[in-house]
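Complex shown without one protein chain; remaining protein chains in place.
Letters A, B, C and D name the chains as they come in the text, with residue numbers starting at 1 for each one.
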Amino acid sequence: MYLHWLLLVLASVGWVSNAENCSFADYSSAYKNIFEHLGLDKNNILMPDIRPLYWSHTTDVYVDLYVTSIIDVNEKDQSITTQVKMITFQLNGLFWWFEDFCGIQTIAVKKDMLWTPDILIKESIKTEFGTKQSPYVQLNFWGMSVSVDILALTTACKMDLYRFPFDTQICNITLHSAVYTKEELTINPFSNNKSLSQESKELFQAQGEWELLSIDISDYTSNFLWNSQDLLIYQITIKRRPLLYVMNIILPVFVFLVLDVMSFFIDASGTEKLSFKVTLLLSVSVLLLILNDTLPSTSDKLPLIGIYCSAIFSLIGISILETILVNLLKAKGAEKRSVETTAAITGQDNVEDLQSPPDSVRDQDGMQRSLCWTRVARIIDVTFLVLYIITVIVFLSVLKRTWFP
Amino acid sequence: MYLHWLLLVLASVGWVSNAENCSFADYSSAYKNIFEHLGLDKNNILMPDIRPLYWSHTTDVYVDLYVTSIIDVNEKDQSITTQVKMITFQLNGLFWWFEDFCGIQTIAVKKDMLWTPDILIKESIKTEFGTKQSPYVQLNFWGMSVSVDILALTTACKMDLYRFPFDTQICNITLHSAVYTKEELTINPFSNNKSLSQESKELFQAQGEWELLSIDISDYTSNFLWNSQDLLIYQITIKRRPLLYVMNIILPVFVFLVLDVMSFFIDASGTEKLSFKVTLLLSVSVLLLILNDTLPSTSDKLPLIGIYCSAIFSLIGISILETILVNLLKAKGAEKRSVETTAAITGQDNVEDLQSPPDSVRDQDGMQRSLCWTRVARIIDVTFLVLYIITVIVFLSVLKRTWFP
Amino acid sequence: MYLHWLLLVLASVGWVSNAENCSFADYSSAYKNIFEHLGLDKNNILMPDIRPLYWSHTTDVYVDLYVTSIIDVNEKDQSITTQVKMITFQLNGLFWWFEDFCGIQTIAVKKDMLWTPDILIKESIKTEFGTKQSPYVQLNFWGMSVSVDILALTTACKMDLYRFPFDTQICNITLHSAVYTKEELTINPFSNNKSLSQESKELFQAQGEWELLSIDISDYTSNFLWNSQDLLIYQITIKRRPLLYVMNIILPVFVFLVLDVMSFFIDASGTEKLSFKVTLLLSVSVLLLILNDTLPSTSDKLPLIGIYCSAIFSLIGISILETILVNLLKAKGAEKRSVETTAAITGQDNVEDLQSPPDSVRDQDGMQRSLCWTRVARIIDVTFLVLYIITVIVFLSVLKRTWFP
Amino acid sequence: MYLHWLLLVLASVGWVSNAENCSFADYSSAYKNIFEHLGLDKNNILMPDIRPLYWSHTTDVYVDLYVTSIIDVNEKDQSITTQVKMITFQLNGLFWWFEDFCGIQTIAVKKDMLWTPDILIKESIKTEFGTKQSPYVQLNFWGMSVSVDILALTTACKMDLYRFPFDTQICNITLHSAVYTKEELTINPFSNNKSLSQESKELFQAQGEWELLSIDISDYTSNFLWNSQDLLIYQITIKRRPLLYVMNIILPVFVFLVLDVMSFFIDASGTEKLSFKVTLLLSVSVLLLILNDTLPSTSDKLPLIGIYCSAIFSLIGISILETILVNLLKAKGAEKRSVETTAAITGQDNVEDLQSPPDSVRDQDGMQRSLCWTRVARIIDVTFLVLYIITVIVFLSVLKRTWFP
Partner (left out) sequence: MYLHWLLLVLASVGWVSNAENCSFADYSSAYKNIFEHLGLDKNNILMPDIRPLYWSHTTDVYVDLYVTSIIDVNEKDQSITTQVKMITFQLNGLFWWFEDFCGIQTIAVKKDMLWTPDILIKESIKTEFGTKQSPYVQLNFWGMSVSVDILALTTACKMDLYRFPFDTQICNITLHSAVYTKEELTINPFSNNKSLSQESKELFQAQGEWELLSIDISDYTSNFLWNSQDLLIYQITIKRRPLLYVMNIILPVFVFLVLDVMSFFIDASGTEKLSFKVTLLLSVSVLLLILNDTLPSTSDKLPLIGIYCSAIFSLIGISILETILVNLLKAKGAEKRSVETTAAITGQDNVEDLQSPPDSVRDQDGMQRSLCWTRVARIIDVTFLVLYIITVIVFLSVLKRTWFP
């Protein structure tokens, strides 16, 4: 960790560069001389091969990883694609005293001439250079090399869609060496948690579906075969912006639910009510199309939004069944009544038959039975409505509590 | 197979590393000396070319393959994309005695300086490095080299969607050499079945549509031209999480079926019933859109979910036909009756014609015929309903038994 | 072609390998000696450059191409993506007598040390290695080199969707050299037609939308500028599995057609019938969405399934027009009748006016005219129904004959 | 341009190859001798670097580009993906007299041993080798090198979708050197316009949405900084096959329009008519889904098909408004009448009140006013219908003339 402090000290010192006193020709040859001084003018087969060892048996690598853009979050594949800027620092043991070389403090060297750490990303499914890979590494006179990479990174990420679209996801980017053990190579954060989070947010270029909440760094040691390895974990916390889903799914489905509840008050010649309700059901089916496009089949627990849609779909289905039942009862009542009535009418108007002497009696009897059916229907209707509304309220409030705990 | 045991022995031995007694300068030069000792400082043209032969005519390669993520399962292309971590072990015949080299037990060497086995994946459609390929191989002092690769692997996989979405798929990843025969190269599993399965599950990063059930390893020998080759087969068993499909397809279609059955009890002025039923049919069509998005045209046997949807679609269609028929009969009855009635009314009220003397007789006769039609309609209706419900129950129970055997 | 026979002879001979009599050290050095014997230990700049010439002016290359998976058939792009295994044999003129080298009959050599034929695939849009490309070539002691490639191949293929989804497609994979003429290089099949087809089917890993019917090989010579070139054509015949399309498009549309035909028997208060029919039309529109997703705009001839859907769509449209017409006529009749009737009723019941003395006469006259309209409507209805059913039957039977000739 | 003629002359001459008189060993060594003769056996660092200069200061490159397949036309991205076969000819100044070398007239040389022109494609977004890139170039004894590339080319193309789906697009493929000026390098067509077009059509492998009409070649000089550069432009004219779009969008929308016009004749109890019409509107909305999938938002001018759909959508909307208005008027009339009638009925039947003595007078007055409303409604209805039909006819004929000028 001393490198960190060393850098701060070095950076803060105002080096009196004597580059100004240097003629142009001197500067040019000084530039070349540094390469010769460092032995970079010869094809040294071992130089990029051997891990640089200075001051310690362990090579310390310092990393800064900024998430500059969240390009894609794929819930179906459980992967997240980010654009990250990764700056790697390490001591390479190639020194020069800048005052001897016309004040030149930094040079750029081809990457393949130096040893570079083989840092892998454990969760990575695809690592691509976002831009052309720079062939150069910056080399400072106190022996530190700095390389900058802009990567487009697709990493696996365990996502829990239970609270979709009000969910917050935590994705890890774990850096580790492919083959070096903890004794050979350590990976350390260069900046601290707080400044990293802040700088990432400042660099953050996109304003898409996801909001970057924070980036946390933690160090970890894992077993690698019979050795142990040093891991550096960046934990990225992101939050979905739910408005569009609210607008496209939750609101319409809710409107349909309200309409279904209110449809109890449609004076029912009955059949029109049914047609109204089945159209609501059809509309919810259309919205299921949107849900199907949006939500992947992921977890063992159904996402709450799925429960929300399915439950409302089923509720509307049940209320249609109830309407059919009530209509059936009403129809039975009405049928009886109308049979009587027509019988009465026809009985009185055309055929003066005497088979049915206590006409008014039978009439009243039928009337009562028919009214009985109608009353039963009305009671069922009202009871169901009350139960229905209670169910809806309970369901929605339970759902709300689960959704926003 | 002795390598396996050797490793365990070596790993368990607590090597008394004398690295601590070693000054920094010594350590640094010892590090370099290992390279020289192994002849890695010179460009040996044959070293990466010639298969290492030590202790046996056959080169034994040990492999550990962990499935760390299921990225995508494409039923249409019959392919599966996984992220796998593959660790390859083999003896390279490059030894050093670590006590002579400051206690250094492992070094990292560039991959292209050593021979590496050419292990192919038979089913692979696309093999990509998930992360930057590590240029290094770990080399142990007892001559073993270890390399770690994180791969994004798209492999062909014969999938049977018959039981979709309650299906379990088995996909193979077959490792074999491109050109080496069984006599030259063998590929062996390093970990055993059980520990591999368990470790894969622990490493498993995603929580998507598929659940990893198990990974089985089996060894196999196949003919390759006039030689035979050693194959190592990883059999990955995965199980789909069906909830979303249940919610989006199976449940709604079932609701529509129930509604269709219940629609028999809609007192039919008749036409409203039709409108109700045809809207159900339209809703099922909308759900067919979801099914079409979800299910590819794959096998000779229709997937059960397809049979389920089609059968219910057809059932609703048939029940509409029946409704039309019954309505036709009822209408005929009603028409007759109404003709009579209006005739009766008009006959009595406006035109006192005498062409129809036994008025009440004709009336009753017509009444009976009309009632006859109505009765036939009612009988057909009830019979159909009974048959329909029986059909639905039998169909659903047979389907259930086929689906969950 | 003699290579072919030579191979069979060589393969059938049971070589008495004396590898067993060979000590381990001997074996190891023998292995190295082969490389030296063949001159592969030196960087021979011309070796991979110059076409090997032995026994003939022409270099004969033998190829075996197995289609191991059909990954994707893209009707829109008119391309097919297959996974193929391609084995290439050729004589390289590098011999050794295995008895002199400890019985070693085969070695593996880096590809870039030998000449390899530049075989292109004429139709290829994209050629990717399915798995990591093997860096090795197998070299046999009688001078033959064998290389194995697993390729993911996207090739252009002229597809005719006329009979979709009951179509069979024929796709070519044409191998030819980029620059070598027929006099310099010939490409020959190694296995014969029959065994190739059978082996491909055995290796076939996927069970997707397409069934592999057969693979045929044919040899062909084409002109290349002022020379001629040798072509080897693999003709792959595949057959679509149509069940899902039948279930998702053909069956529902047929159900809608049947419902439309049957809707003639809906006793028409008229307007309900219209609502029923227009909902059918809407449902067919929804199915057009599926068709649109499935079928690309390809040929000059409309695919039969398009004709099927469009024709049924139009038929339903026409039958709606007819219903409107019939209803109009009926309404005219009914209107007249009702005017008369109400006139009659009102005339008799409320206003005892005398302006219309021959009341019953006018009544009967109106009645007849109204009945006339109604009769015309009924005749049109019945005639249309008969014509409609005939049209449907003729259309479907012609379609069937064209579809399954 | 003399190369062109030279080639024809050389090609037409029947070279008396004395290869037959050559023993096999001679042939083999002659083959090697050519390489040595041409100096290709040594690593000449400048050979692939320096532009070959023979007979002129300018290097003439001859190109033949065949469009063998149109893989994808992406209207949204305004890009076209084609498979092209590109043959490049140029004089390399490497001669041998074939009679001195056993009659060998052509050899194949690795591409990186010779200078190759750096021909770029100006419009290219993505250039990929369709098949494995051939490492060889054919070299003729008179010093010409020929190389063949099969490319999958994605090029930007300005597309005008105004007449979609009856549109014809013109896409350019412009070849030019990256850095060579007109004085250094010229790019010329090898075949002429006519033969190229014809050969492309013969080679054309796909039968997709697009028909290849013609390929035209034109030469052009553009300014490149302070120099000028030689450009070769291939102009590819393609024509869309419109049938599927006609079937899926234009026909259904037209059917809906016809149904809407005809719906005027629905005897309107009024409300059913509305339900019919609004279902038509819903159906057109469903078709808008297809249109939205098909058509990208591109130009300043709306594509005609968009105008077609929108106009018909609006027309149906307007006709619904009109229906509502007419129904309102009718209802007003009917309401009045029914009030009177019921008043009349009730007046006579139950309550013998005397407040309204001139009953029949008021009746007739009301009747007239009600009839007035009804008449106004009928007039509006008929007038609108006439205007509507005229509008539709004018719109469709104007559209047709714009579409097929």
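By definition in this document, a contact is a pair of C-beta atoms (placed from the backbone, for glycine too) under 8 Å apart; a residue touches a chain by one contact, two chains touch by 3 or more.
Every value quoted in this text rests on a predicted model; they were computed, and no experiment measured them.
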Touch as defined at the start, partner being the missing chain; which of A:Ser263, A:Thr323 or A:Thr374 qualifies?
A:Ser263
Which of these, A:Leu280, A:Ile324 or A:Val392, touches the one chain of the complex that we don't see?
A:Leu280
Out of A:Gln83, A:Thr155 or A:Thr323, point to the residue that touches the absent chain in the complete complex.
A:Gln83
Would you indicate which residue among A:Thr59, A:Ser79, A:Thr127 or A:Ser147 is in contact with the undisplayed chain?
A:Ser147
For chain A, enumerate the residues touching the unshown chain of the complex.
7, 10-11, 19, 24, 27-28, 31-32, 35, 40-43, 68-69, 71-72, 83, 87, 106, 108-110, 113, 128-132, 134-138, 146-148, 150, 152, 165, 205-209, 240-245, 247-248, 251-252, 255, 258-259, 262-263, 265-267, 269, 272-273, 275-276, 279-280, 282-283, 286-287, 289-290, 293-294, 341, 344-345, 348, 360, 363
In the complete complex, the non-displayed chain touches which residues of chain D?
45-46, 48-51, 53-57, 76-79, 118-127, 156-160, 178-181, 184, 225-227, 270-272, 274-275, 278-279, 281-282, 285-286, 288-289, 291-293, 295-300, 302, 306, 309-310, 313-314, 317, 320-321, 324-325, 327-328, 330-332, 335, 346, 349-351
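Throughout what follows, only the chains that are shown with their structure count from here on.
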Give, as an integer number of Å, the spacing between the C-alpha centres of chain B and chain A.
23
So, what's the distance in Å between the C-alpha centres of chain D and chain B?
37
Sequence positions of chain D contacting 2 or more other chains:
none
Every touching pair of chains is listed here as A-B, B-C, C-D
